[in-house]
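Let me begin by handing over the structure; questions about it come next.
The complex appears here minus one protein chain, its other protein chains still in place.
Which chain is which? They are A, B, C, D and E, in the order written, and residues in each are numbered from 1.
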Amino acid sequence: MEFMKNGKRIDNRLPNELRPIKFEVGALERADGSCYVEHGGNKIMAAVYGPRAVHPRHLQQANRAIIRYRYNMASFSVEERRRPGPDRRSIEISKVSREAIDPVIIKEFYPRSTIDIFVEILQADAGTRSAGINAASVALADAGVPMRGLISSCAVGKVDDTVVLDLVKEEDNYGQADMPVAMDVRTGEVTLLQMDGHLTLDEFEQALELGKIGCASIAKMQREALIQKYRGEEDE
Amino acid sequence: MEFMKNGKRIDNRLPNELRPIKFEVGALERADGSCYVEHGGNKIMAAVYGPRAVHPRHLQQANRAIIRYRYNMASFSVEERRRPGPDRRSIEISKVSREAIDPVIIKEFYPRSTIDIFVEILQADAGTRSAGINAASVALADAGVPMRGLISSCAVGKVDDTVVLDLVKEEDNYGQADMPVAMDVRTGEVTLLQMDGHLTLDEFEQALELGKIGCASIAKMQREALIQKYRGEEDE
Amino acid sequence: MEFMKNGKRIDNRLPNELRPIKFEVGALERADGSCYVEHGGNKIMAAVYGPRAVHPRHLQQANRAIIRYRYNMASFSVEERRRPGPDRRSIEISKVSREAIDPVIIKEFYPRSTIDIFVEILQADAGTRSAGINAASVALADAGVPMRGLISSCAVGKVDDTVVLDLVKEEDNYGQADMPVAMDVRTGEVTLLQMDGHLTLDEFEQALELGKIGCASIAKMQREALIQKYRGEEDE
Amino acid sequence: MNDVIAEIKRDYIYELAKRSERADGRALDEYRPIQVEVGLIGKAEGSARVKIGNTQVLVGVKVQPGEPFPDAPDTGVIITNVELVPLASPSFEPGPPDENAIELARVVDRGVRESGAIDLSQLTLPDGKVWLIFIDVHVLDHDGNLMDAAALGALAALVNAKKPCERYGYGPDAPLPIKESPVAVTAVDLDGEIMLDPSLDEETIASSKLTVISGLQGALAGMQKSGTGTLSVEEIARIVKLASSKAMQIRDDLFGGSTDG
Amino acid sequence: MNDVIAEIKRDYIYELAKRSERADGRALDEYRPIQVEVGLIGKAEGSARVKIGNTQVLVGVKVQPGEPFPDAPDTGVIITNVELVPLASPSFEPGPPDENAIELARVVDRGVRESGAIDLSQLTLPDGKVWLIFIDVHVLDHDGNLMDAAALGALAALVNAKKPCERYGYGPDAPLPIKESPVAVTAVDLDGEIMLDPSLDEETIASSKLTVISGLQGALAGMQKSGTGTLSVEEIARIVKLASSKAMQIRDDLFGGSTDG
Partner (left out) sequence: MNDVIAEIKRDYIYELAKRSERADGRALDEYRPIQVEVGLIGKAEGSARVKIGNTQVLVGVKVQPGEPFPDAPDTGVIITNVELVPLASPSFEPGPPDENAIELARVVDRGVRESGAIDLSQLTLPDGKVWLIFIDVHVLDHDGNLMDAAALGALAALVNAKKPCERYGYGPDAPLPIKESPVAVTAVDLDGEIMLDPSLDEETIASSKLTVISGLQGALAGMQKSGTGTLSVEEIARIVKLASSKAMQIRDDLFGGSTDG
């Protein structure tokens, strides 16, 4: 499979170009905070409930809130219908996504409570964990959960020996490497980093740098979406 | 398939005729109340335990008893051996059966307790949920659980464009409609109503009327079975 | 299949001869007590945790410790890879093994606690439940759990109409009877007894007698292994 | 919702009901605004997002070749599932479908199946396989009356769906053989007043609901009472009539009165 | 049963045992009345209801064609399951079989299998399939000694069962090839006194039970000690002898001494 042609990728993007991204803040009524994101072919809904009481009780922490994160794929979100419910992949993604978000939440404000983050993948097209984290981060802000910063995430990868930003499905499936990154772009702190495939040390440094740039662009969009919502509310 | 011939059904009954029904009150030793019923080819055992303590505790209600109802089919109760344990059908039936019985139980007498109803289908031949509710209702009375009335249940249906009472397996599988009803015949309050198939509005009204009649006949048998048991006990 | 030839068995043992057995006391760092045993082709690790707090709490006993025992086979311990997790066989073995060990533990010393025994079958070659009980018993002593005695266990069986001690896989699979026994050899109290196959009453008495002898030999090895460990510790 | 607020709300809604009014100003037989949007999920062969007021469900229909049931080799297969994901309501919990999700799925399934909405005999394939139709209802926002929203979403997604023949080498894609148009209408009874399309507050207060599924000609295809309350025979008769005519109106508004062809 | 009553009961039963007596007046080696009724469940190929006193189990046997195990292509398959449904005792809980149900099922299964009660080599079918025999024990009322009741029910239901050849096109129906007649006898030891057929109270008090399964000639086919108590070698020897002869008597009473043919 040929991925790069005249410096352009199979969907005509430049190596360092993100797919189109659209955030919709407050897309749900019942949740305390929510965000719908379209990121390329991904369609993802994130909701936040809490701080609220923890059940079962033995999970309570005396001096801080606990954070729970559930990444879940709708059965119709992928080509072949998948059986509902968690599988090993979604359990790992839930874990690393929780650990990606957890560092910026100020948990000490809410002892004995939980903040629950639910991310539903309605349509999947590579990079769902990153897009889910982006939406979750906005939903947390929408819910008024106190945070030290916003977490932004994107994947970097390698195709035809070129380091590229924000892989699509074919690049992810048949490319040479995939590396999702999440960070708080204002402090430069990385909160998620995974990699598989093949990267030389040089390529890795390039990739990490490109990931930083991608996250920075996304952070800007996240902030704009939040501002727009609150500006909209003030106008009313 | 031809269901009606000379005004008679495949098992020679009239459209508004019930199958033979036999209740045996107090069929079990360990349960607080019990009832065995044979209803056509159905053989069903119902048992009641309670009021008793609730585990796990968080299910307790401060001002009333909770009601639990478990409809379960023995693996050998049907033509093809079924795997033991609840399936989606039995979970739905347990829910609607519980809601059919719950309204007549005086739950306020027993705060923080549970009344557990167990219905085991030992042999199945159409109408098991109704026959189970009938047995459960008698078992509750046998257990001395205070009730505002007895719940009686039967199915009505349509075969060969005729509205008929108390379907057998073939009528249920290949007929045009099936509609289980449960009610307290003394107040006329309907506590269970389900329907699937095809009924015109007129047929529906006919069917509902026929259901009332069927329930009334069953209520009479339930009462007789209970009277006989307590008369029997007094004679001793 | 011919099992006996010139009074010798397929692995050249005499009818009343045990396979080579080797105990290694304290094989693990984290556990409170542990024992690794090689018994013929069996390789088994046993660990003891406790007395420690019981979760969930409703399992607590006000006046004594509870004993839990988990017999588990590694997926690679048998010829055909087995799926991880308990199956019906391992649940039964866990139960009878727990009941084999429980009688000698002085449970009254530790109200509201649990003593947890974990037995991992790393390689299986007939007689795993007995070898596991032997290792568990030593691990309990290593953990300093107070006991009235040591439990020793072995299997007896019948092949080619001969009563034999300590079956290997082929004798177990294709022989005429298999009878695991566990006992406290100092009091002669039997704590585990199972049998399947075919034994006349006379053969049964022979087998029980042979089981006693086998257990006595094993008890000696268990004691030596424990003495060696504590002598070793004193020498340091 | 704590107990005091719950009680105040309850009293308020009952008071209104006595005057034939509702908290959101609707008439008793009036639905909240209904929005149906189809084709959102390109990875599904059919999809529909339905909003009834703030209640929101997304239904995906996947169509795949597979084995028929041994006792019905010439019949396509419908499998319906409802996920009450915890994103949609503080009262939903992660885990396999509970009795509420199962009841919802089975009522939707029976509505589609028993009304003959799809001609299952037209779902055979030349190689002995049949089309399997998975109807997956993903609830996104629960503000009452999930049953009607789920049933409507299932119907709209089925109408939207294509048999993916090309992908599996069975010739050109084709729509599903839709023959009926079952619409569910749910009512509650508050103190003798029948209300359609109950909001979450209304259905929480009413002790029982009745869902009536009816087809193009107004005939009944399915019914389900749920909840621990009771209904009199007269109330049931009134609800059934009202629901059957309301269903026609909803169908007309959304599908222009016809879905065949 | 609260603790005080439990203790009083315990003392009472021990007192009686010392005088070789039992609470219900039985001799130490006497069973409660045994009733066996076969053929109740027409949908099963074989069935039996066994009552031992107030203990009641219903056993259904289903016989279906199916695939043999790959390593035993010429051998029928027995699958035994026990359901301790919560209807039968306040101590049983809904859910998958727990260790007690599994132990019961496996002991019954081994008794049937290891005694050679069924000639599995006669269960092959011309098309490479074999007969699968499902033995399902449904416990209805638990008043002690479930093991003996379950084993007896399994045997009676197997003897009652037919291979449903006609239904699957394998010629006329035929009985199962029964070759042995394993009967389980369970004993407890209370203060040196051996009691057969323990009632629920007796088995609750005794810390261990021994079940002995024996065949037509009195030879042993299976044994299982259960409970956290101990038994001496001498007690075991006594129980085994007693059980083997008691089994013959039960078999004679119920089956007229022979089950083959």
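As a convention for this text, a residue touches a chain if its C-beta (ideal position, glycine included) is under 8 Å from a C-beta of that chain, and two chains touch if they have at least 3 such contacts.
All of these numbers come straight from a predicted model, not from anything done at the bench.
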| remark: Touch list for the missing chain, restricted to displayed chains, reads A, C
| request: Decide which residue listed in A:P20, A:P56 or A:G188 touches the omitted chain of the complex. | output: A:G188
| Touch with the omitted chain, as defined above, among A:G26, A:P84, A:P103 or A:G157 | A:P103
| Quick one: which of C:L18, C:A31 or C:I218 touches the chain that's been left out? | C:A31
| query | Who touches the missing chain here, A:N42, A:S94 or A:S152? | reply | A:S94
| field | Residue in contact with the excluded chain [from A:K8, A:K22, A:H55 or A:H198] | value | A:H198
| Among C:A47, C:I67 or C:M183, which residue is in contact with the omitted chain in the full complex? | C:A47
| task | With the missing chain put back, which residues of subunit C would touch it? List them for me. | result | 28-31, 34, 41, 43, 45-47, 49, 52, 70, 72, 74-81, 84-85, 116, 118-120, 122-124
| Contacts of subunit A with the absent chain, listed as residue ranges | 88-89, 91-92, 94-96, 98-99, 102-103, 179, 184, 187-201, 204-205, 208, 212
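The rule is short, and it goes like this: only the chains that are shown with their structure count from here on.
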| field | Given subunit A and subunit E, the chains that contact each of them | value | none
| Most remote chain, CA-based centroid, reference being subunit D | C
| remark: For the pair subunit C and subunit D, the C-alpha centroid-to-centroid distance in angstrom is 58
| message | So the centre of each chain is just the mean of its C-alpha atoms; given that, what is the distance between subunit B and subunit E in Å? | response | 32
| task | Report, in whole Å, the distance between the mean C-alpha point of subunit D and the mean C-alpha point of subunit E. | result | 49
| request: Can you tell me which residues of subunit D touch two or more of the remaining chains? | output: 97
| Sequence positions of subunit C contacting 2 or more other chains | none
